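A single protein chain has been omitted; all remaining protein chains appear in their positions.
Our next item is chain A:
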Amino acid sequence: MLLPSTLRRLLALTNNSKALLPLRTLATVKEETIKEKYDIIIAGGGMVGCTLACALGKNSVMSNLKILLLEGSPNQTYQLKPEYSNRVVALNQNTKSLMNSLKIWRHIEKARLQPVRYMQVWDACSDALISFSSSDILDDDIAYIVENDLLLHAVNTELASTEIENLKIVYGAKISDYQLSKSDNKTATENIVKMSNGDVYACELLIGADGANSAVRKAMGVQYLSWNYDQMGVVATLHLAEETENTTAWQRWLPTGPVALLPLDNSRSSLVWSVWQDEAKRLLKLSDEEFVDAVNDALWKQYPRSKGVEACVSWMSSCLRKAGLPDGAVRQLPPSVRHITAGSRAAFPLGFGHSVRYIAPGVALVGDAAHRVHPLAGQGVNLGFGDVKDLTDLLADAIYTGYEITHHSWLEKYESSRQRHNVPTQIAVDALHRLYTVDLPPIVLARSLGLQLTNALHPLKKMIMSHATT
């Protein structure tokens, strides 16, 4: 029950537009039950949430803020094993520079990572091919393959090694409910985070980094555009038939979805193979030998081709050759797989998701909570790290300008800058997926010619690369 005096004050404030103090929530949570108040609570300590905590905690402008990171899973101790984990990500140059600025990258380098210096993408239904090479496109590596758990460990090592006094991390945190801040006259009130053990936290700014099924996003009640691809990403650690320098990422477009090999070391690569759900289940049930055969088929098998498409593609090649442009005929042959690491096979559902709003009063979403893409372009977590960078910079700028971290102008700037980058990427990735999961000759022809042309035109290729790395 509200005390009459409180009620009167609240009414007075709402009637009076010159309210000086931001209205507190019409509290169903009494002040005394709140265990602790924070400036920022980050819900979800995956790769994106942890990196955000590190970025906020290290920022000198925010050193006065109290930050809490809530992660559902227990605090795992990490040990670098000789075997690679089956969950890896391809990190682009922008992610590397963020990680470098936070001094996280050195921990990854000390452990292990594999640079990607060459990338070859080709169509199973035609001879079309596109290749990217680090030397002529970026003057730097295209990407780095890093294991998910190693990346998380590197962030945690950095968090532990530097004194970030204003950051607290709670592992094994079960969040039961959110009561989000209400906006009044453009000022946000408090967010309440209730834990299943009865603890209650309050914060000015709540950041949802809780993955594709984000409960924070659901509490915001925003529109979420999503669909399932009815596909699963089958992953495994592959041992290659031959030892090589192995700095090439391979991707072949099969009519059922792309199969990709990401290099791990001289003789091992990580598999990400997108297939329809039934096929994924079948692949998981095969014996290791049968699975290896299936992967080799996916990389090498000739698919039935349309004569017309063949003729057009070879005509295009000859035109490009005459014009002195790369015709894509010089192709490298993909590796063969000898065997797989036992127990490394797994499948993950793939989907598309776009949260129409990334923000609400006093709330912001980052990473997969805000956007989810098909892994075919290896963009997922890189978009999330882009969110981390922009949000950190904008919150720091708000304080440096004397505003609250929840000020709507800065949150809106975060939303629009990120959506301007993320949405086109998501749409392009989705379009590629649609374009390549058909084998109708006219479409195969169109995409093949498109791919050949793109491959031939250096500036276009460069543009694609530079978008994919930012």
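Here, a residue touches a chain if its C-beta (ideal position, glycine included) is under 8 Å from a C-beta of that chain, and two chains touch if they have at least 3 such contacts; residues count from 1.
Operating definition for what follows: contacts and distances are computed from a predicted model.
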Out of "Ubiquinone biosynthesis O-methyltransferase, mitochondrial", "Cyclin-K", "Protein transport protein SEC24" or "DNA-directed RNA polymerase III subunit RPC6", what name does the UniProt record list for the absent chain? "Ubiquinone biosynthesis O-methyltransferase, mitochondrial"
Looking at A:213, A:318 or A:401, which makes contact with the chain not pictured? A:401
Could you tell which one of A:34, A:61, A:170 or A:432 touches the chain left off the display? A:61
Touching the missing chain, which residues of chain A? 17-18, 20-21, 60-61, 63-64, 185-187, 396, 399-402, 409
